[in-house]
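Note that one protein chain of the assembly has been removed; the remaining protein chains are unaltered in position.
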Amino acid sequence: MEERFRSVTDLEAHRRQLTAAHDPNRTVVAVCAGTGCCAYGARRLAEAFREEIDKSNLEVELRVTGCHGFCERGPAVEIYPQGIFYQRVKEADIPEILAETVRNGVAIKRLLYSDTEGRTYEREHEVPFYLHQTRVLLAFNGQINPDSIDDYIAAGGYAALGKVLQEHKPEELVDLIMRSGLRGRGGGGFPTGIKWQSCRKAPAADGVRYILCNGDEGDPGAFMDRSLMEGNPHLILEGMIIGAFAIGYPGKPRGYIYVRNEYPLAVERLGRAMEQARQYGLLGKNILGTGLDFDVLINKGGGAFVCGESTALMASIEGFVGEPRAKHIHTAEQGLFDKPTNLNNVETWANVPLIINRGLEWFTSIGTGDVSKDPWGGSKGTKIFALVGKVNNTGLVEVPMGATLRHIIWDVGGGPPPGKKFKAVQTGGPSGGCLPESLLDLQVDFDRLTDAGSMMGSGGMIVMDESTCMVDLARYFLHFLAEESCGKCISCREGLAQLCAIVDRICKGEGREDDLQLLKDLSATVQAASLCGLGQSAANPLLSTMRYFEEEYRAHITGHRCPAKVCKTLIRYVIDEKCDGCMACNAQCGAKAIQGGKKARHAIDDLLCTRCGVCMDVCKRNAIHVES
Amino acid sequence: MENVLESILASHDHQPSALLAILQDIQRSENWLPEEALVQVADGLKVPLTRVYGMATFFSSFSLKPRGRHVCTVCMGTACHVRGAQRLVEHVQRDYGIAPGETTPDLRLTLETVNCVGACALGPLAIIDGEYHGQLSTQKLGRLLKTVKE
Partner (left out) sequence: MLSHEESQVRSVVEFKVQGRTCRGTQGESLLSALRHHGFEVPSLCFHEAVSPYGACRLCLVEVKKGRRSKLTTSCNYPVQEGLEVQLDTDEVVRHRRIVLQLLLAAAPAAKAVRDLAALHGVEETPFVPRPGEDCIQCGMCVRICELVGVNALGFAGRGVRKHVTTPYEKANLACVGCGACADVCPTGCVKVVDADEFRTIERWHLRVPLTACAACGRGFAPEVHLTRMAGQAKMEIARLATCPKCRGRAYAADFRLP
């Protein structure tokens, strides 16, 4: 590595050096090493590639990259310069890849992505999943090694920082972000420019202002921020340093990145990136010789969803439990350690260098609405969604704000798997709601989903089919929130406990006629009387499922049926005539509920059966089905 | 343990604001948070024991009971839930007689749950001794746990 850059000129000289040495025609084997692919053994795969490459004497660079976002198809390997995209790669495939693709430039069909009609696609950008996306934030995730700052610089990294330090005054920068219409990607959608402005304007006697990054991505089903932190940590750092300049210069801005405990790889990559940035003088004292002093520390969460709430997050950094604080005290003026604080989400920070590099016109040309007079007037830029569940292509989807649910789920996601029918999509995590088929043409942005009873949230998007019970789903979210609530407000703590009790009863077939009204009334109070966003949005999943799937609730309450065949008390496991008496299920049944001798059709004793489903798992004849 | 704790406290400059990180370091070292450790932290940071105890019981990652040599964490995120994560938990419960948060009497295995680790496309998922295992069935999980020896 080089020495510290003393100026922007140094940085640019280094960049030129790197790009000059870069051979665009050089073959690179890029192995994805995001959490998803690592779960599929990507690290061992990379090592195996290394060994084979060394043995083969081929002129090829092995690069370990961040998350491509197509996690279900992992391990993902991309061969450059062609951009050939291989999925579900195994160690045994390596010799063939090196011989055929690397040496001869020929694609191996069985490793290519194929859609439900059997068509294969060679290049990553041709694969429908990627073709219909607008990958600007995730652009470098499959290309650069997140552990290499030089990769980032060669790809244009830190150019925005250099530009900003040389050409802009801090106040101009705040104004720029204001005019871009950038709004908080954590779900709140608060205009970033307004936040920056309030924090900059807030008096700071000792010059200390805190610049925070919220990496506590707690929504189950959301992993956009994880992918950015693991795959391109420098992008986030660059955004924060620019923010520190805009908000805290001259002065003594200090940074924290709060990463949830469940993302150890993100912590590792960010930590390494920070060290490298310090070595290059991009963090620390007198950054690029401009007099800006700014450094960042990482704080790990302890396992608490509520710490994604800004004041709870700050409390936890201060060494207290994550209890949100009263909202009339604005954290922009009195936040972390009572100092002016600016907190932005990971994806929000990632947008900052992008806006500087590509410009206002470009950014505001993407998305919905009009932000020329009012940053609340639209939703600009792209948004990354985590599309999971019953859809062919699950993974991270980056599209312009305003893309419809239909576009995301069908064009990008490839629609439901064969034989499955779309039932609902859950957006916004535990603060959001479920939307039915009739609303698939809704444009997804900060404002449009709220009227429908949901919200875009941080980007989690879970697609469901007929095998998901909407009442059980509401029950799942209520229990999640009851456990994750900080527990201070009676309306939230006791309210959620009682909502859980009522929905539990309904799922057990003990629902009562007036339950639906009671749920609505109690939900309204949980919403109106609770202090923080967790409590205020806690009833959304329940209310949205009640709104769009009322028949399902009625089936449970009046009909004592679970149409999706999920709620245990309302279903039975039945063995039909396909049973040949192989006794595989008997052996596995923990409740000893299956009777039947060898070669005789078995039967399940309803009273003993615990609905665990193991028998269905082991039955080779498909003779067991569920009834309600 | 006393010396280990002292060096952990020193590495954080005895700052009360570092309480969460201090507890994380202790759990990493001891595999759980013993009572004596919490008492020593309270003394060392000059904060009430109630505050330390409050932190230790608020955050899900901490265990106030000794944990097993092997930890199996089942993800209960939404995507994993709709793919049957609950059944995985029930399976371990049945086979090993431990509920989430509990450890087998021989201290071999601890079962935990977590609310989403961000590997949603791979659900249902469990992390066994730090290694991620995706697309699990009850049988696959059963087999994996059996291979976790001693």
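Here the chain labels run A and B in written order, and each chain numbers its own residues starting at 1.
One rule holds for everything that comes next: a contact is a pair of C-beta atoms (placed from the backbone, for glycine too) under 8 Å apart; a residue touches a chain by one contact, two chains touch by 3 or more.
What you are looking at is a predicted structure, and each value in this text was computed from that prediction instead of being measured.
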Review point. Among A:Ser491, A:Ser544 or A:Asn586, which one is in touch with the chain left out?
Key: A:Ser491
Study note, to complete from the structure: Of A:Ala529, A:Val574, A:Ala591 or A:Met616, the residue touching the omitted chain is A:Ala529
Exercise for review: Could you tell me which of A:Asp23, A:Asp521 or A:Glu627 touches the chain that is not displayed?
Suggested key: A:Asp521
Revision key, fill the gap. Checked against the full complex, the residue among A:Ala482, A:Ala539 or A:Ile557 that touches the missing chain is A:Ala482
Point to revise | Touching the absent chain when the full complex is considered, from A:Lys109, A:His328 or A:Lys373 | key: A:His328
**Study point:** Residues of subunit A in contact with the chain not shown
**Key:** 304, 306, 321, 326, 328, 481-491, 493-498, 500-501, 518, 521-522, 524-525, 528-531
Review point. In the full complex, which residues of subunit B touch the absent chain?
Key: 35, 38, 48-54, 57-59
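Note that only the chains that are shown with their structure count from here on.
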Revision key, fill the gap. Listed in rising order, the residues of subunit B that touch subunit A in the complex are 15-21, 23-24, 51, 54-55, 58-62, 76-82, 84, 87, 90-91, 94, 114-123, 125, 132-134, 137-139
Check your understanding: Which residues of subunit A touch subunit B in the complex?
Key -> 35-36, 38-40, 71-72, 74, 217-223, 226, 261-263, 299-305, 316-322, 337, 386, 388-390, 394-395, 426, 429, 460, 462, 464, 467-468, 473, 476-477, 480, 483-484, 486, 590, 610, 612-614, 617-618
